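Of the protein chains in this complex, all but one are displayed in their positions.
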Amino acid sequence: MTQTEHLVKRLPNDIGGLPAEPIRQVDHELEPWEKRCHALADVLDFHKIINTEEKRCGVEALGAEMAGRLSYYERWIVAFSNILFRKGILAPAELARKMDEVEARWAAGQAHEGPGRAPP
Amino acid sequence: MQGESCGGAKARSGIVYALGEVPVFRPGDRIRILTRSPIGHYRVPIYLRGKTGSVEAVIEPAGIDNEEEGYGRNAGEKLHYYRIALPMTEIWPEYAGSPRDGLRIEVFETWLERI
Partner (left out) sequence: MTVPRQGHDHHHHDHDHDHPHAEIARSERPGYYEIMETAVRELLVESKLIGPDEIRRQIEVLDSRSPALGAKVVARAWIDPAFRARLLADGRKACEELGVSFYDDTQLIVLENTEQVHNLIVCTLCSCYPRSVLGLPPDWYKLKPYRSRAVSEPRAVLAEFGTIIPDDVEVRVSDSTAMVRYLVLPRRPEGTKHYGEEQLASLVTRDTMIGVVPASLDAGRTAP
């Protein structure tokens, strides 16, 4: 038995029965981007571009450190990006370029018209 | 010819059931959840591997293996999921609640064996 098998055998999300602290009954109103991210998951599943199970698999594949430190929807959007790359739907450079463009747009402080803009 | 290649399931009406059509397990059947350790995506939590319980219900209709579905490829044939009942005392040797307490979980056919 190696010292690392358990890391492979137990997915980071498989926590049923593990010791944990008392429950803090926290909740938060979703940020608009988080809600858009949830809607994106549903739309991707509807089109069977990324189904729900693929999403779960993608979140698991982030590994324990990212899964532990990214928030719920942060995990989703990174997982979607990875899956879209793997499927050849988006290219990493393409996404990076678009992210720079989105950031520049905001930095310029102007309302920019483009397709698929964020709903209010 | 009738029934023999499909596991012999033949209704009185003369219908021969197709592969995967007839659930392998029935409510009341005693089962064990297997102890295998898949690498990658799985949907049977570790805390239940190797535990014994009984089939409470067959989930209809048959469905694809969600562990295969996670990889976004042809996920193979449709088989059944089963709602499995397990006493908490079976799952947790040190269970501190009532001995009546129980757990339910849906498990895909390929994770179960009859005992």
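Lettered A and B in written order, each chain numbered from 1.
Keep this in mind: contacts are C-beta pairs under 8 Å (C-beta built on N, C-alpha and C of every residue); 3 or more make two chains touch, one makes a residue touch a chain.
Since the structure is predicted, the reported quantities are computational estimates derived from the model, not experimental observations.
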Key: Positions on chain B where the hidden chain makes contact   = 43-45, 47, 59, 63, 66, 81, 83, 88, 91-92, 95-98, 100-108
Ask   = Which residue numbers on chain A touch the omitted chain?
value = 11, 13-28, 30-31, 33, 35-40, 42-47, 49, 52, 56, 59, 70, 72-74, 77-78, 80-81, 84, 89-90, 94-95, 98-99, 101-103, 106-107, 109-111, 113-120
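Note that only the chains that are shown with their structure count from here on.
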Ask   = CA centre of chain A versus CA centre of chain B: separation in Å?
value = 30
Request  = Using the touch rule from the top, collect the residues of chain A that touch chain B in their complex.
outcome  = 8-11, 14, 16-17, 50-51, 53-54, 56-57, 60, 83, 87
Residue ranges of chain B touching chain A (in the complex, touch as defined) = 37, 39-42, 45-48, 66, 69-72, 91-92
